[in-house]
Every structure is written in C-alpha cells, then in structure tokens.
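With one protein chain held back, the other chains of the complex are shown just where they sit.
Our next item is chain A:
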Amino acid sequence: MGRKTPLYNKHLESKAKMVDFGGWDMPLHYGSQIQEHHQVRRDAGMFDVSHMTIIDLTGQRVREFLRYLLANDVERLKKIGKALYSCMLNEKGGVIDDLIVYLQNDNQFRMVVNAATRDKDIAWITQQAKPFQIQINERDDLTMLAVQGPVAREKVRDLLPENLQTSVKALAPFYATWNNGEFFVARTGYTGEEGFEIILPASKVSDFWEALLVAGVAPIGLGARDTLRLEAGMNLYGEDMDENNTPLESGLSWTVAFKPENRDFIGRRVLQAQRDKKEHQIMVGLILRDKGVLRAHQIVSIENGGKGQITSGTFSPTLGVSIAFARLPAGKYKDVTVTIRNKQLSAQVVKPPFVRHGKACIAS
C-alpha cells in the first residue's frame, strides 16, 4: 500500500482504477482514459496532483540562492505571483528535477517539484542552501489540484472564495494569486489547455473537489495526464529527463538562462561547453506514419546508420496516430526508422508541441 492523498476516497467513489505512482496510490483512469483525454481537450477536467511536493523557501538571500540553484534565472521574475519553469541540475549538468517556482514576495518563493524525486530534491536543496541561510518548509499540509480545459477557468472561478474572484479573473498566463495562505491559484498546467493549478489546505480539498464535480468538471487520471502532456510537448521527469542528460539533450535549451554571463549556477560550466561544441544529442518529436504505438526505449535509426532512442511515446487521442519524444545524435532529420517488434516503421520528425488548445499544430 502506498501513500494516499486526501482525495483517495473521492477517487474510489468515482470508480477509479488505482495504481502505484512514485509510492502514492493514484487514479490511472475512471473508466476510459481516452474519453478523459477528450474531456480535457473539449471541456474541463480535474486532476488530483496532491502527490507533488510543495516547498516554501524563505530568507533574505532567497533570490540569490535560487539564481545559483536553478538553470533558469529567477531574476526574470519581477512581479509578485509570476511563475518560472526550470531544471535543477547537478554539477555535471544532469537534471535532478524539473520544477515551477513562484515569486511570493522579495523574501519568499514557492516551489513545486515532482513526487518521486521528493527526498533527493529536499536533500539537495538543503545541502546547497546552507551558506544562504534559507528556511526550507515542505508544505505537506497542502494539497494540489489541476483543473484544465477550454472552459476550466470559468468553472473554477465561481467556486473560489469571493475575495479571490477578481484577481483570478484578471490572472495572466504563468501568474499566481492567493489569499491569506488559503487558496493559491496559478494559471499554469501540464496539458496544453487553459486552466489553473490550485493549492489549498488538505482540510478543504474534498469539498472543493465535490463542488467541481457538481459543476460538471470530470475527474481525470494519470493515464490521460500522460497523453495530454505528450501531445502538449511537455517532458516527464524520469523518462525524458534524468541525471544522465543535460537540458540541452532533453529539448529544454529554452529553460537555460546563459545570460547574464556572470551568473554562476550549478551545472553552468558543463552546459556552456556543450552548447559551444554543438555536438550534443538532441530531443525531437516523432509521428509514426504506420500503424502501431511508439513506446519508451524503442530504437530509432537515422540515415547515416546512427541510432537514438524513444524516451516516451504513446497513442495520441487527438491526432489518432502514435507520437513520441526521441533523443537522437546531433543533426537535422526529416524521417527516421523505428524498430517495433522486429519491424522497421517510418516516422516523421517534428518539433513539439503536437497539440495546443485542442488543435493539431503539426503539418504532416
């Protein structure tokens, strides 16, 4: 038996098929993950993401600390509430985790990291934070929901406390707003659709979940969460990123702030050398031309005999074909061959995302 979120019984009431995910008992689907996928693309769905780890970092030197800890630069966060996506790297430039950090005030940032990486993340952050005198507060009193889909925001808005409704209505993409430490609402997500990620006290989450259900927001499991994020071109830690590959080898160059040149961050030297040499592996998107399903670890062959590997793949319910991310040797490619059960199948190389806001964004 794994750890249970405060919504465990709610999942059972909705007839969830539960599975282990990073030591947590989480819903895989509530009947059909393909229907759940379409529900999020066309209407609104909600995800229990309470297994994710929320960490509040406080201290006078917290900005300075995060500029050293993270590959992206929190100096880009000028306005209160602004969010930043970043990798946290080791000295070799490998990805310890990917995360979102929100500016709450000059002395406080809120960070959301993955569930399965919780222990090593906290150990690493604690170790690196010592010289900066930072208070690290893991918020396991809080839970997290994601409500996503074209009509998600309006459905959520009406159910929020009145003193938040105006600021939530005015919330720009990648910003968060909050009230007295009760509801924290961010216009972020992991689906490629509009929506919010909402952090709230564990004691309030069941009522909020129930209210969303009544408002017609369907519960969505981890199965659809995976197909949605893959279509949206978003990486999954442990599959598309890990400690053995840098962000440049994981399609995440855009999250590395090399400027200003004088900002020292963990992993910088390795990344800079890799960037200048231009020989590092690259991450691409694949669309299978034939019937079948691309999956992690399948071998990808390129024209000159070189080989790469699929890092994560699935069937895309929106496009009706199989899609994947693959790590390939440096180069430019239009077509590759994927070996599936001893058959050589042809795949088109594309630049993710595959789907945004319900629409295909890849020309075939």
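In the analysis below, a residue touches a chain if its C-beta (ideal position, glycine included) is under 8 Å from a C-beta of that chain, and two chains touch if they have at least 3 such contacts; residues count from 1.
Throughout what follows, contacts and distances are computed from a predicted model.
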Quick one: the chain not pictured, UniProt calls it what, "CbtB domain-containing protein", "Aldehyde dehydrogenase family protein", "Glycine cleavage system H protein" or "Cytochrome c oxidase subunit 3"? "Glycine cleavage system H protein"
Decide which residue listed in A:9, A:32 or A:346 touches the omitted chain of the complex. A:32
Check the options A:6, A:292 or A:306 and report the residue that touches the missing chain. A:292
Full-complex touch with the removed chain, picking from A:130, A:259 or A:341, is A:341
May I ask which residue of A:72, A:227, A:245 or A:348 touches the chain that does not appear here? A:227
Touch residues of chain A, complete complex, unshown partner: 28-29, 32-34, 223, 227, 291-293, 295, 314-315, 317, 322, 341
